[in-house]
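Take a look at the structure below.
A single protein chain has been omitted from the complex, and every remaining protein chain is retained in its original position.
We call the chains A, B and C, going by the order they appear; numbering starts again at 1 in every chain.
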Amino acid sequence: MPVTKNTLALATYVVLFLIILAAPLYFDVFWLNRFSKFLVYGMLGVAMALCWGYAGILNLGQGLFFGLGAYSIAMSMKLASPTSLAQGSDTPIPDFMLWNAEPGAPIDLCCITNGSFLWIPFKSQFFGIAMGVVLPTLVAFAIGSIIFRKRISGVFISIITLAVVLLVRLLVVEAQPFTNGFNGLTDLGYLTVFGHEFDPYYVSTYYLIAISLVVVLVLARILVQTRSGLILQAVRDDDRRARFLGFDVPAYQIFFFCVSAAIAGYAGMLYVLVAEFASPTFMDLAFSITMVVWAAVGGRNSLLGACIGAVLINMVEATVSETPQLIEAWKVIMGLAFVLAVLFLPRGIAGLVSRLGYMIVRKPQKMPAARADAVDAEPARAG
Amino acid sequence: MSTASLTIDGLTVDFSGFRAVDSVSTVVDAGELRVLLGANGAGKTTLMDLISGKTRATAGKVYIGDTEVTAMSEHAIARAGMGRKFQIPSVFRDLTVRQNLEVAASPSPGVFANLRFALPSSTTARIDEIIELVGLGDRVDTDAGTLSHGETQWLELGMLIAQRPKVILLDEPTAGMTEAETMKTAAIIKAMRGEHTLVVVEHDMAFVKEIANRITVMHLGKVLAEGSVESIEKNQAVRDAYLGSKGIV
Amino acid sequence: MLDTIFIGLSVGSVLLLVALGLAITYGAMGVINMAHGEMVMLGAYTTVLASIHLGIGLLGAIPIAFMVTALVGYAIERLIVSRLYGRLLDTLLATWGVAILLQQAVRLSLGLAFFGITIAGLGTGLQNVRVPAYLSGVISIGGEQVSLYRAFIILVTILLTLLTWFIMYRTAIGAQVRAIMRNPDMAAACGIDVKRVNALTFAYGSGLAGVAGVMMSGFKTVFPDMGTPMVVDGFLVVVTGGVGSLMGTVLSAGLLGQINGLTASVSNDIIARAVIFAVVVTIIIWKPSGLFSYKGR
Partner (left out) sequence: MTINRRTFLTGTAGAFGALAAPAILPRAAFAADTVKVGSIFSLTGGLSIIERSLNDATHMAVSEINAAGGVLGKQIEIVAEDGASDPKTFNEKASKLILQDRISSVFACYTSASRKAVLPVFERRNGLLFYPTYYEGFECSKNVVYTGAVPNQQLSNFIPWIINTLGKKKFFIVGSNYIYPREMAKVSKMLIEQNGGEWVADEYLELGHSEWASMVSKIKSSGCDVVLSNVVGDSVVAFYREFKNQGLSHDTLPICATVTSEIEIAAMGAEYAAGSYTSFPYFQAIDTPANTEFVARYRKFVGDEKAVTHHALESSYFQVYLWKQAVEKAGDTSTEAVRAAVGGQTFDAPGGKVTVEAENLHTALTPRIAQWQDDGQGKIIDAYDEPEFPLPYVAYGEAQDNLYCTASGLDTSKLPK
């Protein structure tokens, strides 16, 4: 069997999956819960690599989709919370609505506060779950349709996505009677699917997330290996060429932008499952940029690399931040690592590992190293 | 009997007062190789932009066969049977040579239609032929970004063939090439002739003589003359306006 | 009405103060410098340190802050940015890392905190700068009570804009910068030392941020994180104005300032901010080259 890059990648996937799936054997409840969160971040890494590495779209507002997914499921879980049933009405009403309501407003989800009726369908948790993916996808579709049809490219996409996420965050905080503002949605009930309660510390919840990540990784990998995935990469390299070959370029960009958003939204839902709250800080600029950092360090052009990058960075961060002497130093290390990765490892850890792996399994010969910079060269068409 | 493959009817574009292309009409027959000649600024590249939809025409019409494509978007025009090579070679630098051709040969334009892996075996066979034709047999698994200038040009020609367009527009395909590379390019282009209708912008008269069926000479946005290589060489107006002054012939 | 316009002018001048440096580094050089806000922060800290350790007031701190941030900017350009030309988005990411490092440098007293040494004026806490008496209080302009300090900021902003315009359009180095802006290869072929000019341009843009920092320190809190929101606003201004157009940056800062002032006066500041975001997004979508752009790059 010839050892190709694909075989190596496959092997790495298998190893990772085994580690993920075997984790409950070695981790205690706390670490399992913490690891679940990291796997969710890993999923965000996958979404980022898909969007940035494969589609060439540097989305600085990925937190928007994560947040939309998180809020969708959190709304359902909020309505399932005992605190929502204590307001003296027959149907659940989130506790915060009660104290945000105008005096004399009817105690009913239909009209207790402005827009509260939008919560009604979320009484069904299936609706909440569905919206957790559908809503980010729809929003991505709307944003994508505008920016890609208008052929906005490069840094302008970054600035637009950045402005949009800040705008939405502002509105979420402002719409306190509807969203509980800055405090976010807390005191949530459990997600219950077919009678099974997803307690964040149960192994079943861990497996839900672990398997989700495996499925997302595999699906994303399959997706980029289809012809559409190939054409998408072609579009990233030279959208004009692709257009004159007859491809409806925006359709490809929109599609993968939506897929990336859907993954991020799904990750947001899973995060709420394990962390039991949704907060507007999910839409902070810093969080969105942190996702970019994960992908950049892990390897923007590698789904797996970005995923592992996210998990590893968070793991190391968790450890370091629990060592008092290193708390401030950690940020220095992170900033430095990031600068160095951008400067010297444009393909991140994944690029490094695959190069090393390639060297080990193959007789040393000419390496595909020279083109590392080629990818990153932005078509200088801005402005 | 020859049929019209590309019909241009009164094509005009007005850049706020400046008519870069002014009432150009011509008919290119199926299988013909037409060369566009003209000094810099004569409007050759702009004409190609108009035909391929990169620039919108102010007036006039473009047909591929019987289909009017004037108002279509670029990718729709491409799907209607138009291929275009740019002056600066453009390929997908991060994909391998084969992947470049696979993308070009992809039978359907839509994102959902392409959510599958293998190409039809006939297409794969065709790609092999094209690789043979453009002489990149030993570079198939190389990233296109690492090809030499000439190889990149050939790859792009190969992609155009893989695209199976009726009409192919080539903008200075030999620019920056060595003598030997130019000869190989001429061979490839000649091989394309017949199956495709070609419109080529070119300055190198030796190369033009080598490949052209007919020549259209443009001057200041208008068609100055049109005819066979010999008749153009003899044309006094062309000599005065272009060839004579530049002393190419 | 007059007071609303003045508020718009104040807001716009603060925006422009930050955006001016970006208009140079991003507009002219195509470098997305996410550490620009940290340059503002460094300028503000320079003012704090100058007043604590040297007894120098706000005005005296302006040239010092300019020099300090220009030097830091020069170093960043030579060490990092110069390796990334042509990789626009990568400069964005690398300078984000630089921003974190600069923040930590201030938090950790330039790293001395690891050795248990702290420098008064640095560290994690909030700092403040005393505004000299002749700059506080109000003056009456056209019957309106106008904050003297705000008027001073407007004045400084105008002076800096004029200075920048003069350098860019009336000096040899400015001509070189504009040549590089249009076509770096051609500029190099014409004998321009592109590396040197780029580094100097970046240093100048950073220096402007430093001066902005001095002005900010007079009415905002000085703390290590203060720069982050500023860089976002600055980019919105520059992109809206049109990349590479100094005039565009000036006009867009004025426009966004007025929109902010007006919206805030009829509704509130939160809506005003939301409107700004919406307007910017709309403008970028409608005209990606910016409102007042003149060049295609």
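Everything below uses one rule, namely that a contact is a pair of C-beta atoms (placed from the backbone, for glycine too) under 8 Å apart; a residue touches a chain by one contact, two chains touch by 3 or more.
Bear in mind that the values here come from a model prediction, so they are computed numbers and not experimental data.
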Q | Visible contact partners (per top-of-document touch definition) of the missing chain | A | A, C
Q) Among A:6, A:183, A:204 or A:225, which one is in touch with the chain left out? A) A:183
Q. Among A:130, A:146, A:316 or A:343, which one is in touch with the chain left out?
A. A:316
(Q) With the missing chain put back, one of C:54, C:110, C:126 or C:141 would touch it. Which one? (A) C:126
Q: Pick out the residues on chain C that sit against the missing chain.
A: 3-4, 7, 10-11, 14, 124-131, 136-138, 145, 147-150, 218-221, 223, 225-226, 229, 260-261, 264-265, 268-270, 272-273
Q.
On chain A, where is the contact patch with the chain that was removed from view?
A. 3, 7-8, 11-12, 15, 19, 26-31, 33-34, 37, 86-88, 95-96, 98-100, 103, 107, 170, 173-174, 176, 180-184, 186-188, 199, 201, 275-277, 279, 281-282, 308, 312, 315-316, 318-319, 321-322, 324, 327-328, 331, 353, 356-357, 360-361
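Simple rule for what comes next: only the chains that are shown with their structure count from here on.
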**Q.** Category of the chain touch graph - line, ring, star, complete, other
**A.** line
Q. Can you name the chain whose C-alpha mean lies closest to the mean of all the C-alpha atoms?
A. A
Q) Using the average of all C-alpha atoms in each chain as its centre, how far is it in Å between chain A and chain B? A) 43
Q | chain C, residues touching no fewer than two other chains | A | none
Q. Across the complex, what residues on chain A touch chain C?
A. 58, 146-147, 150, 152, 154-156, 158-160, 162-164, 166-167, 170-171, 174, 285-286, 289, 292-293, 296, 328-329, 331-332, 334-339, 342-343, 346, 373, 376-378, 380-383
**Q.** Residues on chain A engaged by chain B in the complex (per definition of touch)
**A.** 223, 225-228, 230-231, 233-234, 236-238, 240-249, 251-252, 255, 368, 370-371, 374-375
Q.
Touching residues of chain C toward chain A in the complex: what are they?
A. 30, 32, 80, 83-84, 86-90, 92-94, 96-101, 103-104, 107-108, 113-114, 228, 232, 235-236, 239, 243-244, 270, 273-274, 277-278, 280-281, 284-285, 288-290, 293, 295-297
